[in-house]
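Left out: one protein chain. Kept in place: all the others.
Naming follows writing order (A and B), and every chain is counted from residue 1.
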Amino acid sequence: MKSVKAALFIFIGVFVLSGCGTTGSGESGPTDGEGGAGNGYDSGASTTGIDGGETYGAGAYAGNSVFDPANPRGTRVIKFAFDSSEVAAEYLPVVAAHAEYLVANPDKSVVLEAHADERGSREYNIALSEHRGNSVADLMKFQSVSPNQVQVMSYGEEKPLSYGHDELSWEQNRRVEIIYFGE
Amino acid sequence: MSRRIKRKPMAEINVVPYIDVTLVLLIIFMITAPLIQQGVEVDLPQAEAKELLQEQEQEPPIIVSIDAEGLYYMDIGENPDEPLDLESIKIKVAAVLRQKPKTNVVVGGDSRIGYGKVITLMVALQTAGVENVGLMTQSPDTGQ
Partner (left out) sequence: MLKRLFLLLIILPTPVLAALEIEITEGIEGAAPIAIVPFGWQGMAAGAPLDIGAVVAADLSRSGRFKALPTRDMLTKPTDATKIRFRNWQALGQDNLLIGQIRETGAGQFVIQFQLFDVYKGEQLAGYSMPSSAKSLRHTAHRISDMVYEHLTGQKGAFSTRIAYVTVKRLGKGKSQYRLQVADADGFNPQTITTSAEPIMSPAWSPNGEKIAYVSFEAHRSAVYIQTVFSGKRERVSSAPGINGAPAWSPDGSKLSMTLSVGGSADIYILDLITGSLRQLTKGYSIETESAWSRDGRTIAYTSDRGGKPQIYQIPVQGGKARRLTYEGSYNARPVFSPDGKSLAMIHGQGGDYRIAVLDLDSGLLQVLTKGRLDESPSFAPNGSMILYAAKKGERGLLAAVSADGRVHQKLVMKGGEVRDPAWSPFK
């Protein structure tokens, strides 16, 4: 009986000793694997975020916001850089085309709905979007559009086109929309 | 030439006696380990008497006592003079250990009760999560 016990101890002892080696080398394996899996998860998550953003806004609005030189007045959305209210050079013909139309049709008038992306504070974004609206309005007034024909409405980050939290969505949301009365 | 042939096996260490010694040491440790624990339990009352006193100032131990009739009592709970079953002792001890894992538990058994009663209690305490059970040399309940 005792010898059997002793043999068992030896067996266990050997098992424990050899076990140490295997667990040691084995451990790095699974951890690497886990790390890989974790990374995979992360990139997966962010991709779905971007996908979501695209389906929400870009698809619906892409056609409208891309500047078409043949028909500048077809573009109704002017996009802006982050924390900037400067009208980019590519949009100057757009504003000019709308201004020309307004001068030719004094009975028409527009509302410039100005927006910001969600970053930063809400009230600051309201003020920032108003600056954007004013930039467009000022350009139009320079081209002799009557102040009565242009009205600025600033919504800040309250009415986003795209609800994602990434540059793709933010780019959609930093905008001034030119909306004609009665259209 | 013959010298070289003789020396060549010397380059490798013969690990067989090394494994032998290691395994023998391992067996000795495995056999003595439980013996050491048992020994501590027997020696506890005198050896740890001072230590407990020191700790007592901050963390008084929980005292579980057994009276002459073999009934269990605890110094915590609703009423310390009311006998308790093993299950409620386990629940109470486990609750204390969840809040203060380092709490000491000491067993005070009446000198007239059987060894088995003490062992049953200690096993119950161990399943409740107590790592070290101290033994009191005299139970406070044996006054009568």
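Going forward, a contact is a pair of C-beta atoms (placed from the backbone, for glycine too) under 8 Å apart; a residue touches a chain by one contact, two chains touch by 3 or more.
Values in this document were obtained by computation on a predicted structure and should not be read as measured data.
Touch with the hidden chain on the side of chain A covers residues 49, 52, 83, 118-124, 126-128, 130-131, 134, 152-155, 158-159, 163-165.
Touching the omitted chain from chain B are residues 60, 62, 75-78, 92, 95-96, 98-100, 103.
We adopt the following convention: only the chains that are shown with their structure count from here on.
In terms of their C-alpha centroids, the spacing between chain A and chain B amounts to 63 Å.
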